[in-house]
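I am attaching a structure below and will ask some questions about it afterwards.
Moving on to chain A:
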Amino acid sequence: MSDTILEARNLTKSFGGFVAVNGVDLSIARGAIHAIIGPNGAGKTTMFNLLTKFITPTSGEILFNGNDITRRKPAEIANMGIVRSFQISAVFPHLTALENVRLSLQKSLGVSYQFWRSTKVLHDLDAQAIARLDQVGLADYAHLKAVELPYGRKRALEIATTLGLEPELMLLDEPTQGMGTEDVGAVTELIGRVREGRTIVMVEHNLGVVAELADTITVLARGEVLAEGTYDQVSKNPAVMEAYMGVSAEEQEAGA
Partner candidate 1 sequence: QDAISDGVVKIGVLGDMSGVYSTGFSGKGAVDAVKMAVRDFGGTVLGKPIEVISADHQNKADVGSATARQWIDQDHVDMIADLTNSAVALAVQQLASEKHTLTFATGAATSALTGKECTNYGIHYGYDTHALPVGTATAVVKNGGDSWYFITADYAFGHALQDNTASVVETLGGSVVGSSDVPLATTDFSSYLLQAQSSGAKVIGLANAGQDTVNAIKQAHEFGIVEGGQQLAGMLVLISDVKSLGTDVAKGLQFTSGWYWNQDDASRKWKEEYEKFSGGEAPTFPHAADYSLTMAYLKAIEAAGTDDPDKVRAELGKMKIDDFFAKGGTIRPDGLLEHDMYLLKVKDGGTDPWDVADVVRTIPGNEAYASLADGGCPLVNN
Partner candidate 2 sequence: MQGLAWAVLLAAVLIAPAFLYPVFAMQLLCFALFAAAFNLLIGFTGLLSFGHAAFFGGAAYIAGHVIKVWGFPPILGILAGTVFAAALGWLVGMLAIRRQGIYFAMITLALAQIVYFFALQMPFTGGEDGLQGIPRGHLLGVIDLSQPLNMYYFVAAVFLIGFAVIYRVVHSPFGQVLQAIRENEPRALSLGYNVDRFKLLAFVLSAGLAGLAGSTKALVFQFASLTDAHWQMSGEVILMTLLGGMGTIFGPVVGAVIVVALQHMLSGIGSWVQVVIGGTFIACVLLFRRGIVGEIARMLKVGGWL
(Lines give C-alpha, C1' and ligand atoms only; values in the text may rest on other atoms or scores of the structure.)
Protein backbone atom coordinates (compact mmCIF):
# COMPACT_ATOMS: atom_id res chain seq x y z
CA MET A 1 0.00 0.00 0.00
CA SER A 2 1.13 3.46 -0.75
CA ASP A 3 1.74 6.05 1.86
CA THR A 4 -1.13 8.16 0.70
CA ILE A 5 -4.43 7.01 2.10
CA LEU A 6 -6.68 9.71 0.72
CA GLU A 7 -6.15 11.93 -2.23
CA ALA A 8 -8.24 14.70 -3.71
CA ARG A 9 -7.46 15.91 -7.18
CA ASN A 10 -8.60 19.24 -8.47
CA LEU A 11 -11.67 19.11 -6.25
CA THR A 12 -14.23 21.83 -6.97
CA LYS A 13 -17.65 22.57 -5.55
CA SER A 14 -19.84 25.45 -6.54
CA PHE A 15 -23.21 26.37 -5.14
CA GLY A 16 -25.24 27.95 -7.89
CA GLY A 17 -22.35 29.96 -9.22
CA PHE A 18 -20.58 30.51 -5.93
CA VAL A 19 -17.43 28.46 -5.84
CA ALA A 20 -16.87 27.26 -2.29
CA VAL A 21 -14.03 24.87 -3.03
CA ASN A 22 -11.93 25.63 -6.04
CA GLY A 23 -9.54 23.12 -7.58
CA VAL A 24 -8.11 21.77 -4.35
CA ASP A 25 -5.45 19.08 -4.40
CA LEU A 26 -5.03 17.32 -1.13
CA SER A 27 -3.00 14.34 -0.18
CA ILE A 28 -3.28 12.71 3.23
CA ALA A 29 -0.45 10.53 4.42
CA ARG A 30 -1.29 7.23 6.09
CA GLY A 31 -1.07 7.36 9.82
CA ALA A 32 -0.84 11.12 9.98
CA ILE A 33 -2.98 13.69 11.68
CA HIS A 34 -3.76 16.20 9.02
CA ALA A 35 -5.40 19.48 9.96
CA ILE A 36 -7.30 21.81 7.68
CA ILE A 37 -7.49 25.38 8.85
CA GLY A 38 -8.52 28.62 7.32
CA PRO A 39 -10.78 31.63 7.83
CA ASN A 40 -14.52 31.27 8.15
CA GLY A 41 -16.11 30.43 4.86
CA ALA A 42 -12.84 29.26 3.41
CA GLY A 43 -14.51 26.03 2.38
CA LYS A 44 -13.31 23.72 5.12
CA THR A 45 -16.65 22.23 5.95
CA THR A 46 -17.48 22.01 2.29
CA MET A 47 -14.20 20.22 1.72
CA PHE A 48 -15.05 17.93 4.54
CA ASN A 49 -18.50 17.20 3.15
CA LEU A 50 -16.94 16.43 -0.18
CA LEU A 51 -14.48 13.99 1.30
CA THR A 52 -17.22 12.18 3.20
CA LYS A 53 -19.61 12.25 0.24
CA PHE A 54 -22.28 14.24 1.96
CA ILE A 55 -22.20 16.44 -1.09
CA THR A 56 -21.12 15.66 -4.61
CA PRO A 57 -18.25 17.60 -6.12
CA THR A 58 -18.87 19.74 -9.16
CA SER A 59 -15.65 18.40 -10.59
CA GLY A 60 -12.49 16.64 -9.52
CA GLU A 61 -11.96 13.23 -8.02
CA ILE A 62 -11.31 11.60 -4.68
CA LEU A 63 -9.19 8.50 -4.25
CA PHE A 64 -9.19 6.33 -1.15
CA ASN A 65 -6.38 3.82 -1.03
CA GLY A 66 -6.03 4.38 -4.73
CA ASN A 67 -9.71 3.63 -5.49
CA ASP A 68 -11.89 6.29 -7.01
CA ILE A 69 -14.67 6.99 -4.53
CA THR A 70 -15.95 10.18 -6.11
CA ARG A 71 -19.32 8.69 -7.00
CA ARG A 72 -19.82 6.44 -4.02
CA LYS A 73 -22.66 6.89 -1.55
CA PRO A 74 -22.07 8.01 2.05
CA ALA A 75 -23.04 4.66 3.55
CA GLU A 76 -20.60 2.85 1.27
CA ILE A 77 -17.82 5.20 2.22
CA ALA A 78 -18.48 4.54 5.85
CA ASN A 79 -18.35 0.83 5.23
CA MET A 80 -15.03 1.24 3.47
CA GLY A 81 -13.58 2.74 6.61
CA ILE A 82 -14.02 6.47 6.30
CA VAL A 83 -16.02 7.86 9.18
CA ARG A 84 -16.77 11.43 10.02
CA SER A 85 -17.87 13.45 12.97
CA PHE A 86 -19.96 16.56 12.69
CA GLN A 87 -19.42 20.22 13.44
CA ILE A 88 -22.58 20.16 15.48
CA SER A 89 -22.51 17.35 17.95
CA ALA A 90 -23.82 14.17 16.44
CA VAL A 91 -25.16 11.66 18.91
CA PHE A 92 -28.46 9.85 19.12
CA PRO A 93 -29.85 11.95 21.94
CA HIS A 94 -32.47 9.61 23.38
CA LEU A 95 -30.34 6.50 23.32
CA THR A 96 -27.99 5.71 26.17
CA ALA A 97 -24.28 6.17 25.73
CA LEU A 98 -23.97 2.41 25.57
CA GLU A 99 -26.59 2.13 22.86
CA ASN A 100 -24.91 4.91 20.92
CA VAL A 101 -21.64 3.04 20.80
CA ARG A 102 -23.36 -0.28 20.23
CA LEU A 103 -24.93 1.08 17.07
CA SER A 104 -21.55 1.31 15.49
CA LEU A 105 -20.44 -2.11 16.78
CA GLN A 106 -23.72 -3.66 15.66
CA LYS A 107 -22.70 -3.35 12.06
CA SER A 108 -20.06 -6.01 12.44
CA LEU A 109 -22.68 -8.46 13.70
CA GLY A 110 -24.65 -8.23 10.47
CA VAL A 111 -28.02 -8.38 12.20
CA SER A 112 -29.17 -4.88 11.49
CA TYR A 113 -31.97 -5.86 9.13
CA GLN A 114 -33.17 -8.65 11.41
CA PHE A 115 -36.43 -7.28 12.68
CA TRP A 116 -37.51 -10.65 14.03
CA ARG A 117 -34.74 -10.99 16.59
CA SER A 118 -34.69 -9.55 20.04
CA THR A 119 -32.33 -6.80 21.01
CA LYS A 120 -30.86 -9.39 23.33
CA VAL A 121 -28.52 -10.45 20.53
CA LEU A 122 -26.96 -7.05 20.90
CA HIS A 123 -26.05 -7.60 24.51
CA ASP A 124 -23.08 -9.61 23.40
CA LEU A 125 -21.63 -6.32 22.29
CA ASP A 126 -22.05 -4.61 25.64
CA ALA A 127 -18.64 -5.49 26.98
CA GLN A 128 -16.98 -4.24 23.85
CA ALA A 129 -19.04 -1.05 23.97
CA ILE A 130 -18.11 -0.42 27.59
CA ALA A 131 -14.48 -0.85 26.63
CA ARG A 132 -14.87 1.82 23.98
CA LEU A 133 -16.58 4.11 26.43
CA ASP A 134 -13.83 3.48 28.90
CA GLN A 135 -11.30 4.48 26.31
CA VAL A 136 -12.84 7.95 26.18
CA GLY A 137 -13.51 8.08 29.91
CA LEU A 138 -17.23 7.55 29.68
CA ALA A 139 -17.58 4.12 31.24
CA ASP A 140 -19.43 5.59 34.21
CA TYR A 141 -21.97 7.22 31.96
CA ALA A 142 -22.86 4.10 29.98
CA HIS A 143 -26.52 4.07 30.98
CA LEU A 144 -27.17 7.76 30.77
CA LYS A 145 -29.03 9.09 27.77
CA ALA A 146 -26.78 11.01 25.43
CA VAL A 147 -28.92 14.10 25.72
CA GLU A 148 -28.13 14.26 29.42
CA LEU A 149 -24.37 14.33 28.95
CA PRO A 150 -22.49 17.61 29.20
CA TYR A 151 -21.26 19.04 25.93
CA GLY A 152 -17.68 17.90 26.09
CA ARG A 153 -18.73 14.37 26.95
CA LYS A 154 -21.10 14.27 24.03
CA ARG A 155 -18.14 15.02 21.86
CA ALA A 156 -16.22 12.21 23.50
CA LEU A 157 -19.19 9.88 23.02
CA GLU A 158 -19.28 10.78 19.40
CA ILE A 159 -15.64 9.88 19.04
CA ALA A 160 -16.18 6.61 20.87
CA THR A 161 -19.03 5.79 18.50
CA THR A 162 -16.89 6.61 15.53
CA LEU A 163 -14.15 4.38 16.85
CA GLY A 164 -16.61 1.54 17.03
CA LEU A 165 -16.46 1.29 13.28
CA GLU A 166 -12.69 0.74 13.48
CA PRO A 167 -12.21 3.39 10.86
CA GLU A 168 -9.06 3.50 8.86
CA LEU A 169 -9.61 7.16 8.28
CA MET A 170 -11.36 9.44 10.74
CA LEU A 171 -12.57 12.87 9.81
CA LEU A 172 -13.23 15.23 12.68
CA ASP A 173 -14.91 18.57 12.07
CA GLU A 174 -13.87 21.03 14.75
CA PRO A 175 -13.67 18.45 17.53
CA THR A 176 -13.00 21.08 20.19
CA GLN A 177 -15.50 23.65 19.05
CA GLY A 178 -17.61 25.07 21.81
CA MET A 179 -15.58 23.41 24.57
CA GLY A 180 -14.09 24.89 27.65
CA THR A 181 -10.31 24.80 27.99
CA GLU A 182 -10.54 21.78 30.21
CA ASP A 183 -12.50 19.81 27.64
CA VAL A 184 -10.22 20.98 24.89
CA GLY A 185 -7.30 19.46 26.75
CA ALA A 186 -9.17 16.23 27.31
CA VAL A 187 -10.22 15.86 23.72
CA THR A 188 -6.78 16.75 22.45
CA GLU A 189 -5.36 14.05 24.61
CA LEU A 190 -8.06 11.65 23.49
CA ILE A 191 -7.30 12.22 19.85
CA GLY A 192 -3.65 11.72 20.58
CA ARG A 193 -4.52 8.40 22.12
CA VAL A 194 -6.82 7.05 19.45
CA ARG A 195 -4.58 7.95 16.55
CA GLU A 196 -2.79 4.63 16.84
CA GLY A 197 -3.29 2.64 13.68
CA ARG A 198 -5.39 5.18 11.88
CA THR A 199 -5.30 8.37 9.95
CA ILE A 200 -7.10 11.46 11.14
CA VAL A 201 -8.18 14.50 9.20
CA MET A 202 -9.51 17.35 11.26
CA VAL A 203 -10.87 20.82 10.73
CA GLU A 204 -9.95 22.98 13.65
CA HIS A 205 -9.93 26.63 14.55
CA ASN A 206 -8.05 26.17 17.76
CA LEU A 207 -4.46 26.53 16.70
CA GLY A 208 -3.28 25.29 20.05
CA VAL A 209 -4.81 21.92 19.34
CA VAL A 210 -3.52 21.98 15.80
CA ALA A 211 -0.03 22.80 16.92
CA GLU A 212 -0.06 19.96 19.38
CA LEU A 213 -1.57 17.25 17.21
CA ALA A 214 -1.14 17.92 13.54
CA ASP A 215 1.67 16.47 11.50
CA THR A 216 0.60 18.34 8.40
CA ILE A 217 -1.55 21.40 8.02
CA THR A 218 -3.38 22.58 4.93
CA VAL A 219 -4.53 26.17 4.96
CA LEU A 220 -7.58 26.92 2.88
CA ALA A 221 -8.66 30.40 1.92
CA ARG A 222 -11.48 31.31 -0.41
CA GLY A 223 -11.79 27.74 -1.48
CA GLU A 224 -8.19 27.30 -2.45
CA VAL A 225 -5.10 25.87 -0.81
CA LEU A 226 -3.05 28.71 0.48
CA ALA A 227 -0.26 26.76 2.07
CA GLU A 228 0.65 23.34 3.33
CA GLY A 229 3.28 22.03 5.68
CA THR A 230 4.10 21.52 9.31
CA TYR A 231 2.87 23.95 11.91
CA ASP A 232 6.13 25.80 11.91
CA GLN A 233 6.23 26.12 8.17
CA VAL A 234 2.68 27.22 7.86
CA SER A 235 2.63 29.67 10.70
CA LYS A 236 5.59 31.48 9.23
CA ASN A 237 4.17 31.53 5.73
CA PRO A 238 3.46 35.16 4.84
CA ALA A 239 0.34 34.35 2.84
CA VAL A 240 -1.08 32.48 5.78
CA MET A 241 -0.18 35.19 8.19
CA GLU A 242 -1.99 37.60 5.96
CA ALA A 243 -5.10 35.62 5.12
CA TYR A 244 -5.55 33.81 8.34
CA MET A 245 -3.86 35.81 11.04
CA GLY A 246 -4.56 39.14 9.48
CA VAL A 247 -0.99 40.37 9.28
CA SER A 248 -0.23 42.32 6.12
CA ALA A 249 3.01 41.98 4.20
CA GLU A 250 4.26 45.41 5.25
CA GLU A 251 3.45 44.72 8.84
CA GLN A 252 5.24 41.44 8.62
CA GLU A 253 8.26 43.16 7.25
CA ALA A 254 7.93 45.85 9.84
CA GLY A 255 7.53 43.21 12.50
CA ALA A 256 10.39 41.07 11.23
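Basis for inclusion: all candidates are chains of the complex that A comes from, given by their letters.
The working rule: a contact is a pair of C-beta atoms (placed from the backbone, for glycine too) under 8 Å apart; a residue touches a chain by one contact, two chains touch by 3 or more; residues count from 1.
Owing to the predicted nature of the structure, the values given are computational and were not obtained by experimental measurement.
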For chain A in this complex, which listed candidate touches it: 1 or 2? 2
Chain A - residues contacting candidate 2, complex: 52, 54, 73-79, 83-84, 86, 90-95, 99, 102-104, 106-107, 109, 111-119, 121-122, 161, 165
